[in-house]
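Only one protein chain is missing from this complex, and each of the others stays in its spot.
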């Protein structure tokens, strides 16, 4: 950490910064420039809140040097995390496609979707039994009934299941039906929930909040890892910007940046990022080209009848065509689907 | 709701939009311009998801006309909501000041803060017993011990207490100690929590997510209202923008806009918006000038020793000076503190 | 255009909206719902500012239906614009790579860069003779001397030249040396400049402002087209968001969206979007996968000595490797480089 002193800071003020650093058990390093004086503190492995130095008179700003995440960092674990499932892995050579409806609406709809996506080459079935909706008057999901339907679809098709869990007390229930626990974008900083899924051994798909920086996403992953669950996938699903033609702006740079900063697999959700069906194909291609380890795509047997997200859901035939196109891109970056 | 057809939409496509509207029990209104055809649907009081029309071939966009919030709207309830407490009200003529430390760190610190803020004229004591922290390694609050300290401070000073609740299963516990339940910015769309505090009768201070629109804030309030709790205060605490000199950007326009759209009281948190102690005074003044019903301000007996948010906490004497200055502004807008 | 009346608008207020529409020579369409009344105006081909209706008492909001750009729209011109150059085209089957240093620093540096990029397969040489710099104390470019060096490099290598023009009175001068006029991101809404390059016949590379929506980018293109110059390329180079690991956030969705809304070619600038050399490769790949018609990439013979943008400039050998990788992606989307 570096403390930058104000231009008119007195010698006494600088002295009290140095004293504080020593009190904390660190070694202070003083650098006096023509205009600015800075004091570096050399780490002893302990964590110090930068704010401590912001309240000392004469201090102008504090510059942290260490990244705030540890277990999630590539520096901590050089080798990429590969999460094993029944018959495939996430984070390895293969690009994994997760697909299915936004919501589990009925047994028939879900089974039809599951059969379509497994036929086209998907490995994981997505589908929401608990739905976080902006309006209390919108369809909120089928709850445990939805989980049962997902389980049945999984058994019929061999697909693994990823589904959202919205509160700590439901974690155990969802674990009993699903293979991957999804933490939704709105709950990315719901720390009670992060702790609860961290105590599970089930892999977690952690979605980036639409208002969260990559650093905050990694800090949220850190909560899960620090609670004992090493199997975390990070999912970029679009961030909120001023642009209005898309629902959110897919931050494609997040793929290489996360790969550089962290050892955890990166999944892209082109459906929520775009909010428009016709953008799913180009965004899926660009995600694989940028190095994503997987995609999560909304597919509905009858999008025009979907209770949610119909506008961004693919028809099964569109999904099949997409899978073919994605194969070509995967090959071009030396991966397979 | 209005469905705008693509420029090259066929008569058949427009027909199928009209048919769909009739099927839903609404009355369709067709307007054909030189370039564009639009179909309005005239409400029958039922709610329809706009997305239904986005998936019909030939449709270009759907424009909602009705606002999505009802109970929270000024149209639903013309008169401003006034929330009664022991000896004062929130939402009436008086501007209410809530003040205290970011976190309850100890009995001594909290009592000292409480005495300082009540002396200066505050009506509510703030202080966190459960702290949502970005890092799992930071101080997470004293928990129930902190609630007890707050209760004691309240009994000694007569201050009401506002404190954060972070998960549904803790609502009952927090209710047994606090007068106002705070839902933090990161939990603004934690729907399980919103439902839980909605089922309580205790007033709720709902903080705007740092990248949530005013409409989303009102929709979150709608969850609480729809669950039966009418006593909601909305708190603007800065939104995330590209500007870097402030931690967040205080959206001062939110005050008059919320007052126009909703009947609920509006509280401003200048401490979190700014992240810097020296901005608290000008932002507090501007908030009252803009029509806020209250402020929530961080005050710490010894900011330089604070475990969190020291840089933005006022010294007790600074707070006292501030209160005097705010009185003058309140008078200028025909209110009192 | 649709005028939405306030819930409590009177019949008389609605009547005055209808009257205004008739006065303007349009046909009003009235739709009365249970809660809201809306009045549509059916176009007569004339343009009306929406604001006219916002000031009528009783009006709540105005919803424009027509897109504000015409000549730039795909509706106006179905066929994609293909811009011909000496030996290649932009906007056709081929993906065109523009490459070179941020600034023309010297004859030697520019010639070395030009030779490196032509060898690797680039078709256009980039390089700034006039540099818009945030600080008045930074290197501002070599001016006309720089233009001469670019011209010489072009003659030696056969590369076309793209370079920035910063003010209307310099357009003629830059035209005498360069093949493509670049309008920089900061000048995207410098209307005097847009008019001046619109009166030229030289193709224009129009960069999206880092604060501009896609609609505003298309409106800026409309200025150039309306002044008579049909050869406009649109360049996405990253937008400003809250994310801090990248200098800007590359809006990859802009590629398919612009292709859908407009007939103009789309170029991606991964170097400025990322601000970091190691992101250039994944972002370039994703751009081609998403359907971009070209890339503009910073390459410097000695990035460590660059007077500007060294951190995001590729070494010539890195660029050569990149070109090979990009070929594979181009093939996967049925294009060639």
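Things worth noting here:
First chain written, first letter: the chains are A, B and C, and each begins at residue 1.
Keep in mind that, in the parts below, a residue touches a chain if its C-beta (ideal position, glycine included) is under 8 Å from a C-beta of that chain, and two chains touch if they have at least 3 such contacts.
This one's a predicted model, so the numbers in the text were calculated from it and none came from an experiment.
Summary of contacts with the chain left out: across A:12, A:35 or A:336, the touching residue is A:35. Only one of B:13, B:61 or B:249 touches the chain withheld from this view, namely B:249. The set of subunit A residues touching the chain not shown comprises 2, 4, 7-8, 29, 31-36, 38, 40, 42-45, 63, 65-66, 75, 240-242.
Although one chain is hidden here, its contacts on subunit C can still be listed: residues 47, 49, 51-52, 54-56, 68, 132-138, 166-169, 186-187, 189-193, 209-211, 216, 219, 222-223, 226-227, 240, 277, 303-304, 306-311, 313. As for the chain not pictured, it touches subunit B at residues 211, 213-215, 239, 241-246, 249-257, 260-261, 273-274, 278-279, 282-283, 285-291, 328-329, 331-333.
By our rule, only the chains that are shown with their structure count from here on.
Seen from the C-alpha centroid of subunit A, the farthest chain centroid is that of C. Distance from the subunit B centre to the subunit C centre is 38 Å, each centre being the mean of its Cα atoms.
Separating the CA-averaged centres of subunit A and subunit B is a span of 26 Å. Touching of two or more other chains is recorded for residues 241-242 of subunit C.
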